[in-house]
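All protein chains of the complex are present and in place, except for one that has been dropped.
Showing chain A:
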Amino acid sequence: MTLRAACWLTFGILSAAFLVAPLALVVAFSFGENPHATLPFGNPTLQWYRELFAGDDFLAALQNSAIVTSCVGLLSAVLGTAAAFGFTALDRKLSRLGAQLISLPVMLPPLVLALALATAFSATRIPLGLGTVIPSHLIFTQPFVILIIYARLTAFDRSLIDSARDLGASSLQIFFTITLPLIAPSLIGATLLSMAISLDDFVITFFTIGGGMTLPTLIWGMLRTHLDPTINALGTLVLVLTLGLSVIAFKLTRYKG
């Protein structure tokens, strides 16, 4: 190995370590006995998970997160598919413009988007709660679903639809018997991805939820009051859920049916 390559390799390993170390520490502390979340870890224990699950706050936040995530997933899937179909009907220029427009919320700094949403909700006197969190999440999860499904649809073999029509199928029958089964892997993948993004979001949720809590806002609350390893346990749970969803999502969307 040349010196040059060795330098790059070291740099790469250091960067990766820098990125992963905090996450690894959170996970490690969540299983350690040390109540101050400092080194040494102490003996392995599940104590912090037990305490976490015993708290009412956690269960309420878990419930809220579950509601928000599943609603966002379902709505993203349905609306995203509908929008993607709409885009395929437009001509190329228009659909490109539309895709850029619809991706704007993702490019905005989340804080700006959050402020804009909070201002809009208060100006229109819509009471904050899960009912405002869900549409707010949709704004930035939607583009991913639309773009993934749109990409799948543009690669869709038109002759399949022609064949089905030729054999007597109506548009609705074609959608349910041909199109949907064939785009299903992409659709499920895109949905899981939007769920992972939603589950993980703090800023937008914080500004639009009003009084309640989701898992990320619960972490924030706990950080302010007391710093104990239950936070690490909670962090680890959120990490596992988002990573799990994303891994499945990427596997499915890359699947070529």
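Assorted remarks:
FYI, contacts are C-beta pairs under 8 Å (C-beta built on N, C-alpha and C of every residue); 3 or more make two chains touch, one makes a residue touch a chain; residues count from 1.
Note that in this section contacts and distances are computed from a predicted model.
With the options "Xanthine dehydrogenase family protein subunit M", "Glycine/D-amino acid oxidase-like deaminating enzyme", "3-oxoacyl-[acyl-carrier-protein] reductase" or "Spermidine/putrescine transport system ATP-binding protein" in hand, the undepicted chain maps to the protein name "Spermidine/putrescine transport system ATP-binding protein" (source: UniProt). Of the options A:A169, A:I188, A:V203 or A:I248, the residue whose C-beta touches the omitted chain is A:A169. Among A:T124, A:S159 or A:T225, only A:S159 touches the chain left out of the display. If you put the missing chain back, the residues of chain A touching it would be 157, 159-160, 162-170, 173, 177-178, 181-182, 257.
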